[in-house]
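Notes follow the structure.
Shown here: the complex without one of its protein chains, the others still in place.
First chain written, first letter: the chains are A, B and C, and each begins at residue 1.
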Amino acid sequence: MAAVGIIGGSGYTGGELLRILARHSQVEVACVTSREHAGRPVHKVHPNLRRVLELSFEAPDYDRVAERCDLVFCATPHGVSMQVVPLLLERGVRVVDLSGDFRFGDVAVYERYYGRKHVAPEVRGVYGLPELYRKEIEKAELVANPGCYPTAVILGLVPLLRGRTIDPSFIVADAKSGISGAGNRPRETTHFPNAAESVLAYRVASHQHLPEIEQELQRFSSEVRVSFVPHIVPVIRGLTATLHCQLTRSMDPEEVRELYVEFYRDEPFVRVLEAGEVPRLSAVRGSNFIDIGAFAVDEERGRVVVVAAIDNLVKGASGQAVQNMNIMLGFSEEEGLRGVAIHP
Amino acid sequence: MAAVGIIGGSGYTGGELLRILARHSQVEVACVTSREHAGRPVHKVHPNLRRVLELSFEAPDYDRVAERCDLVFCATPHGVSMQVVPLLLERGVRVVDLSGDFRFGDVAVYERYYGRKHVAPEVRGVYGLPELYRKEIEKAELVANPGCYPTAVILGLVPLLRGRTIDPSFIVADAKSGISGAGNRPRETTHFPNAAESVLAYRVASHQHLPEIEQELQRFSSEVRVSFVPHIVPVIRGLTATLHCQLTRSMDPEEVRELYVEFYRDEPFVRVLEAGEVPRLSAVRGSNFIDIGAFAVDEERGRVVVVAAIDNLVKGASGQAVQNMNIMLGFSEEEGLRGVAIHP
Amino acid sequence: MAAVGIIGGSGYTGGELLRILARHSQVEVACVTSREHAGRPVHKVHPNLRRVLELSFEAPDYDRVAERCDLVFCATPHGVSMQVVPLLLERGVRVVDLSGDFRFGDVAVYERYYGRKHVAPEVRGVYGLPELYRKEIEKAELVANPGCYPTAVILGLVPLLRGRTIDPSFIVADAKSGISGAGNRPRETTHFPNAAESVLAYRVASHQHLPEIEQELQRFSSEVRVSFVPHIVPVIRGLTATLHCQLTRSMDPEEVRELYVEFYRDEPFVRVLEAGEVPRLSAVRGSNFIDIGAFAVDEERGRVVVVAAIDNLVKGASGQAVQNMNIMLGFSEEEGLRGVAIHP
Partner (left out) sequence: MAAVGIIGGSGYTGGELLRILARHSQVEVACVTSREHAGRPVHKVHPNLRRVLELSFEAPDYDRVAERCDLVFCATPHGVSMQVVPLLLERGVRVVDLSGDFRFGDVAVYERYYGRKHVAPEVRGVYGLPELYRKEIEKAELVANPGCYPTAVILGLVPLLRGRTIDPSFIVADAKSGISGAGNRPRETTHFPNAAESVLAYRVASHQHLPEIEQELQRFSSEVRVSFVPHIVPVIRGLTATLHCQLTRSMDPEEVRELYVEFYRDEPFVRVLEAGEVPRLSAVRGSNFIDIGAFAVDEERGRVVVVAAIDNLVKGASGQAVQNMNIMLGFSEEEGLRGVAIHP
């Protein structure tokens, strides 16, 4: 039984960590912090946890957190994690950080896209995408959990890219996310009368997940250039990425699909659909799966389209964080993550 | 390890049984039938079950079902269950039936509200509301699993009624259900452009769940009369009942609440909220809990309002069916039902 | 051509007034005020008005407003209107006020339910429900535009009440409103992940529209007592009230309906559906109609249920305000309000 803590547990990713960990057989949640809600039972903020987890938020005290925990999740926002994580690492605790603060090899890129100075540029994390970096994650002191969009886009493109079957300079990732991705603070774009019956492109061509996507994909080809546009759609949970590519050689849908089947053969959380089958959000809602499908080839134009779908709060955030924890602590990678998606 | 079967497994309640049973430690799904989908893997109909349950639908053959199963769920529609259930009982299998066919003590009431002749009037089931009939369910050959609306309305009213604190002839149950309650067959009222941005009262004052509600409540007072109106709201899952009553004596909200706390003290799936707290659907979505709250007293008018909320497919159908099975087979009542609600 | 102004034009009711008045043939919008947005074109706040209305918000200056306007709409919140309206009346301008500040005959009731002291208790408005008070509205200096819930509930009950066909002490009004009724300020309950897939009862048995409803209905019977519970449903626009009553004598649905047909015979904005037909929100969305239907009689229990539906921002607010203005200024009552509902 390992003891884990959560820093910043009142947001959606914090709540989702608690939902998953409450049913994890190898782990106990030793503490969960929230400045704003210190002293209140967690179910006052996450009503689904009533009678499920008898725990109250506490104010953050990193010494006390470090004493009690083998591993800590930082579910703190960008800019806060860079301050908190070093304090935890110094105290000898392993960390999974869910923010964007430690995902970049090149701090200058971070600073440009996140619009702030990095206060701990010397701290480096392992990029927590188990399908690419499982070995490194095992031994990592700090895992930088990937962004929701990058998880879907990277996993959706790698098999095509590494096969050199597509032109790396012509990639369009058009993504649609549920609104929980914006967090639990009400704002104008999440106000129901604005968000319902709406589709809204945002941070067009300037979203901070773009360089994260390119950083990872450029390991397969330095010429990778992505046109990435995220959209908010009237969905609570779920994220889908439609990936438009230019083939470098003629392929049929089955050949395309075969690249995915092979690459993800032993992956517990990647499901490769049939060619022509398009992923549905309800098939992943609440679960840690990523579904990849479509594999549609337009022969006349030499194009291929792949679609990937995840639950942005699970495989796109807290579920993947627990998957990383399982790898770090030597548990079965699926432990705590066997929950079946809620369909419909 | 018990073996169970599902008759009529392609609908939403069938899919939900499979979702729950796939993670049940004491039970194996021996067979699931569907005339329409015989031969197809279950995940072609329930996409959330891909890689979760490697099972295919088979055509119904009651001899073969009975041979292999200790207990069978009938997730068949009203009118079909009355034909299937006797065949199973004859073959010595215990049954949990999710239709309305065996819920009524008085067959004439059934025939009037369901508009069809009952072909097995001599077969009697135990009404499968564990909070009221746990003892009888233990030994039952046939459990008639309650309707979704009755589950919420009955559990929301019993503590008030048995305390004789309300006028039994003035009860209004105004209920709102998610659209999955209408099943998985597309129809005009479930067509997205009709169902979204809509609230629709239906079968006003004539819904077949009205006599089921009154039958059970009249065990507490023969004068019970309910004005029951169900509505369809643009929600996939979830059902809430707003219960308006006339107090027979002055009470404050805490006293009202105390009746519920006491009556449901040992119930694993009933959560009594604080007075003034109103149940939220996300707190029960995907879980087997019923949340009961509000306990609002209007002193000037002598009224009290209680609100109850469930997931219509879980506590309102398949979760409760598994809870009944657990009782019948002597398992822990919570086994397979510890899944935490998906919030947000 | 009359000149009108709008005080507090940046909210939803302000926007809706502008949408309607932009196509009104007898009226010109002389000014629209907003402290927060002074100087900005209206289409920056109400994007539907781009190229429709070339007008900018100005800071409120009541002298200048009064000089330029024959009539002013106050779309200010409760508590603000009571300060603004007297200033306008003093300057000789006629006013339609959309807040609750001037709807009550008894200021003590206002103060109790709105939880604030009234600063202009001597100012009295005519209650702006044209179907009941058309004559008084014609000559009024100040019209207090009704609340959205009261509009639906009162118009849905009056024909039954005045016929003395129902027990005035047993009335339940269970209402469901779209979220635009909560205004345009983001808050926790309007945050999409909370508001979608949700039904939420609120201010149970204590909503400030309850005394407004009873005040008007008690003119027909002093014994009227209403159990009123409003709910928020995941709908942008639209409001429906399900009205449960106890009949004092046996009636069939056609007789019930006939009471409505007769009472509303000459009303331009009241549509009486067939018995058994239930109003749909899409039939009124964006229009000034109220649809009334169901007329369901439960003979066995002596109950009748009527359902009324409106667009909460039109007949429930700004449309009715323009209807009142048309009456006050002697225009055709339908002018500017002939827009057809948006279905689907």
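Heads up, the rule we're going with is that a contact is a pair of C-beta atoms (placed from the backbone, for glycine too) under 8 Å apart; a residue touches a chain by one contact, two chains touch by 3 or more.
Since this is a predicted model, take the numbers as computed values, not measurements.
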| item | value |
| --- | --- |
| Omitted-chain contact residue, chosen from B:I20, B:V123, B:I137 or B:A195 | B:A195 |
| Residue of A:I236, A:M251, A:I292 or A:L313 touching the missing chain in the full complex | A:I236 |
| Interface with the undisplayed chain - residues on subunit B | 12, 178-180, 184-188, 190-193, 195-197, 234, 236 |
| For subunit C, the residues touching the chain missing from this view | 12, 15, 19, 22-23, 46-52, 180, 184, 196-197, 236-237, 271, 280, 282-287, 289, 291, 338-344 |
| Contact footprint on subunit A, counting only the chain that is left out | 170, 172, 174, 176, 178, 193-194, 197-202, 204-206, 225-227, 229, 231, 233-238, 240, 242, 244, 246, 278, 280-282, 285, 294, 296-298, 301, 303, 305, 307, 344 |
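Criterion: only the chains that are shown with their structure count from here on.
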| item | value |
| --- | --- |
| CA centroid of subunit B to CA centroid of subunit C, Å | 38 |
| Rounded Å distance between subunit A and subunit B, as computed from the means of their C-alpha atoms | 36 |
| Subunit C: positions in contact with at least two other chains | 178, 193, 197, 234, 236 |
